[in-house]
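Got a structure here, written out as structure tokens. Questions coming.
All protein chains but one are shown at their positions in the complex.
Moving on to chain A:
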Amino acid sequence: MSSSREVRSPPAPKMKGLEQSFLYQRRQMAHAQARELAASNARTPLHEKDFQAEFDKIQEIMNEVGGVTPLPKTPRSFAPNLAPPWQIRSPQAERMRELSMNLGASECSRCHEGFEPNEKVLNSNGELWHPQCFVCVQCFRPFPEGVFYEFEGRKYCEHDFQVLFAPCCGKCGEFIIGRVIKALNANWHPLCFRCNMCDKELADLGFIKNAGRALCHECNAHVKAAAIGKHICYKCKQVIEEGLLRFRGEVYHPYHFNCASCSVELNSDAREVTTSRPGYSANQVNELYCLRCHDKMGIPICGACRRPIEERVVTALGKQWHVEHFVCAKCEKPFLGHRHYERKGLAYCETHYHQLFGNLCFVCNQVISGDVFTCLNKAWCADHFACALCDTKLNQKSKFFEFDQKPACKKCYEKLPIELRRRLKRMHEEQAKKGSV
């Protein structure tokens, strides 16, 4: 420190290309293995014969680097694909001493030159160094905050260690900084480790290894049940041993439901009845009846094909229909739960109702029976023709302004910011000019 002698620089370091590094090669290999594993998982068919699931554990390691936490810090272990043969040293744990004693025959661990008397010497774990030789083998710079990572006898700064050896995600191939999920012989970002079937994140739920894939508990149960020809109840997620009930497209244990008419607990003979209300898509009513009540209602006969309906029944237009036989009177496409519109005992899809009869109210979206207000490419029933900005009712005599093809009353229009009114006015003038061409 006090000496002002010339410092001999260490022998010019030979910089090896990254691809020649043994470690880099090993990492690339592990990476390729992970990719292959992912690819072979993708190839595994769902009805894999070997459905025997193994419980596998997620191991996690917090991987805190990148200068988020300030000193003092003890570098934590990284979690690469391989057993960690490296050591990590912290100057806090093991203070490097500056020795100023006569070191006689000692030499620098790096350049193998001796030390001049009074020269500053670094001692790290018994090895001696010129201060200028105690640097990262990759970037040849001193270790920031004195923190270094040692691997196979070489010392790396935190940054280069990270770049060279930080774990790679088995899915996206990117470095993992922060939380590392170790599972299926690879490392994963928490967001990248997902159920192979439903894509749910598994980091916090745990997973089951099934034919080399990671599955969530639910999907695993499904796969297992499917393999023995059984279903899983949508409600309790247990296997349905015998007698299932289909309801709104899902399967259930029948005993989760009661008959809509007599309240008896249902068995697998129960029937689903759908009532379809015109104009609504969300308000379709599905109900379950026990066979007795269902038969009392009479075996339903399809209003189109005149045959009995065994499965789902749609009730609409005062009749009952096979789901696939309740169709638009114009295009004959089944509604399949989509909204329909009725007129004179016939049902139409929205497109064809519009085409044939026009005029659904913009506000209530119902067929307009009484007076109709039509303007701005829309129609309103008398009750619903109102300012779109304040809901004040409008009539034939009201003065209103067009705002994005909606009516705005004079009061509201005058409350709009001047710059917006100016833009709207300009747009109108352009539109009018074009109209007159």
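Operating definition for what follows: a residue touches a chain if its C-beta (ideal position, glycine included) is under 8 Å from a C-beta of that chain, and two chains touch if they have at least 3 such contacts; residues count from 1.
Heads up, the rule we're going with is that contacts and distances are computed from a predicted model.
**Q** Since a chain is absent, check the UniProt entry for it and pick the matching name: "Ras suppressor protein 1", "Alkylglycerone-phosphate synthase", "Glyceronephosphate O-acyltransferase" or "DnaJ domain-containing protein".
**A** Choosing among "Ras suppressor protein 1", "Alkylglycerone-phosphate synthase", "Glyceronephosphate O-acyltransferase" or "DnaJ domain-containing protein", the correct UniProt name is "Ras suppressor protein 1".
**Q** So one chain is hidden, and I want to know which residue out of A:152, A:204, A:242 or A:419 touches that hidden chain in the complete assembly.
**A** A:419
**Q** When the complex is taken as a whole, what residues of chain A touch the one chain not shown?
**A** 281-283, 350-351, 354, 362-363, 365, 377, 388-392, 404-405, 412, 415-417, 419-420, 423, 427, 430-431, 434
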